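A single protein chain has been removed from this complex, and every other one stays in its place.
Here the chain labels run A and B in written order, and each chain numbers its own residues starting at 1.
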Amino acid sequence: MALLEVSGLTKSFGGLTAVSELNFQIQAGELLSIIGPNGAGKTTLFNLLAGIYKPTSGTITFNGMNMTGCNPYQVVRNGIGRTFQRTTIFRQSTVLDSVIIGQSLHAKVGVWGSVLKTSANCREEQKTREKAREILSFVGLADKENRIAGSLTEEAQKRLSISMVLATEPKLLLLDEPTGGVNLEEISGLMELVGKIRQSEITICLIEHKMRMVMSISDRIIVLNYGKKIAEGTPKEVANNEEVIRAYLGVRYAA
Amino acid sequence: MEALKTAYSSKVVAWLLVLILAIVIPPIAGGYLTSMLILISIWTIMCFSMNLIYGYTGQLSLGHAAFLGIGAYAFGLITVKLHFGFWPAFFIAIAITGLLAFLIGIPALKLRGPYFILVTLGFAVIVGVIVLGWIDLTGGANGLAGIPRPNPIPLPWGTKLRFDSLLSMYYFILFFLVLIGIFSSRLVHSLVGKTFIAISYDENLTESLGINTMSNKLLSFTMSAMFAGIAGVLYASYNIVISPDVTHFARGMDVVAYLIVGGAGTMAGPIIGTFVLMAIPEVLQIMPYLKTLINGLILMLFIIFLPNGIIGWFNTILGRLLKSGRVVNGPA
Partner (left out) sequence: MCWPGGTSSARPTCIQIFPIKEKSQGSEVFATTEFGQYLLNGISQGCVYILLASGLTLVFGILNVPNFAQGHLYMVGAYIGFYMVMSFGMNYWLALVLATLALGIFGQIIYSLVFYPMRKAPEVNLFVAAMALLMILEGIALYFFGTSTKWFIIPYTRRVITFAGLALPLQRLIVILGTLMVMMALQWFIKKTAIGAALEATAQHREGAMLCGIKVSWISAMAFIIGTGLAGIAGMLIGPAVLLEPTMGMGPLLVAFSAIIFGGLGSIGGAVLGAFVFGLVESLASGYVSAKYSLTFVFGIMILMLLFRPKGLLGREVWRP
């Protein structure tokens, strides 16, 4: 059974159809990339999967559960996490606190426990803190845990936003252009991180524009254009697809 | 680590000093100062209430005057008309305030930004209209009189602690102020508090991390309304008489002014802000009808030039002195 199954997914905003009759699956453990020209509906698709938009029609099934129309926080609790195209972090928080917030959905804490400082509450907070630290060292930000998030470099901020989502313990991670605005050397660092995440058995779905990277790390690729899926397959198949070349790639890519 | 430890303990020492002053000064200073401090304490509780929902959860509610009024009137009606005792009435009044806050919060908190502010403002105006208009229940413009002081508490050595005097009421109210202060402090430093703060920074991002922002906001809103209700009960009991004035929305705006001038999102902010904006006009003998004007002017100056308030500005200076990029432990 596929981890994620999207069937007939359509989203219209008034007269504009952003996403039209999408059908695809994501298998557990794979890395699926979504590519396509700007405005093709990639981020809209992520917003639909994350519950921010409600589909006009179609269904989303995750882990056998029908998730169509779930609220954003419910989607995360069910195991889908996502990052945003523009790096979104809590600029005024510390790095450690940011990841603690990400982990907090798993913490069993409450008002009375917090105010009375019960041992159960304190234990949960300690556990959350330790888990947060683990994640920070996983992404390589352990030495910066007391820094204010807004003072980090762009690349470190991207790592931070990824670590915040990782703290929610997702089974499927949607990464929206994780290397946007990052320079060449830093890209390989981030891609290494993506590889590490794969190894911890998290399924990844990636939106990216950097073709060389996409072709090298993806198991499969889906190509969107004007809200419709125009191609699906291995990097090699997609690179040689006529329509994809016409719409997007422009040059014959020998993968 | 050592530096942080000494910073923490110096903070605790500072708070203890303030508490000692608060306990020791009124008996020496006399009735006028004590009655002023009583009112300042009650409005500081209101300010803590606003601090929770606005300073720490980022939702600007202009309706909290209504909750103070509901607390005061519920308490007054239950004691005067239903002849309940002080403490049962106290808890029922707070429960009623909390329940109403919960009910109005459900639709109101679905809205963001200006719409939320508007609905809370409208709620305050309507509560004012109802309190004024429902003469059979509330006595209308004439208000409600005969509200009781707390019951005398039997002391271990035979006598009873009575609450007829100004000083006794002051300590009674101070007790609640400290209680609410500690409650707030523990809450905002906990994980629950951090969640509220995250919501105030970026609600969408917080939601994308799996947090049910609606239920968190509702929790914060209800708790803060109950604090306001406590302030209302204390005011009613102290003043013995209440009138619809106590629900007027402008009181809610005054509290916002106190909070922002003091420093929203800090623990010392509410205390400093309320004290400064209430005590200084008293000291300078400024006419009551000028107070709204002055509060408005001062608020305007602060929101343009010092939006983080006195304590916020102080923390920023401290941060610069301790070098940027490091966490600053301001006054709590």
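Quick notes on this one:
Here is the rule we use: contacts are C-beta pairs under 8 Å (C-beta built on N, C-alpha and C of every residue); 3 or more make two chains touch, one makes a residue touch a chain.
Note that this is a predicted model, so its numbers are computed, not measured.
When the omitted chain is restored, the residue from B:Pro26, B:Gly105 or B:Pro244 that touches it is B:Pro244. Between the chain not shown and the residues B:Ile230, B:Met253 or B:Ile311, the one that touches is B:Met253. Contact with the chain not shown here comes from a single listed residue; of B:Cys47, B:Leu121 or B:Ile147, that residue is B:Leu121. Listed by residue number, the positions of chain B touching the unshown chain are 58, 60, 62, 107, 110-115, 117-119, 121-122, 125-126, 128-130, 132-133, 141, 204, 243-245, 247-250, 253-254, 256-257, 260, 288-297, 299-300, 303-304, 307.
Going forward, only the chains that are shown with their structure count from here on.
We define each chain's centre as the mean of its Cα atoms; on that basis chain A and chain B are separated by 41 Å. Residues of chain A touching chain B in their complex: 50, 72-73, 76-77, 81-82, 84, 88-94, 97, 100-102, 104-105, 107, 109-111, 114-117, 121, 124-125, 128, 146-148, 151, 164-165, 167-168. Here chain B touches chain A in the complex through residues 183, 186-187, 190-195, 197-198, 201-202, 204-213, 219, 223, 324-327, going by the rule given at the top.
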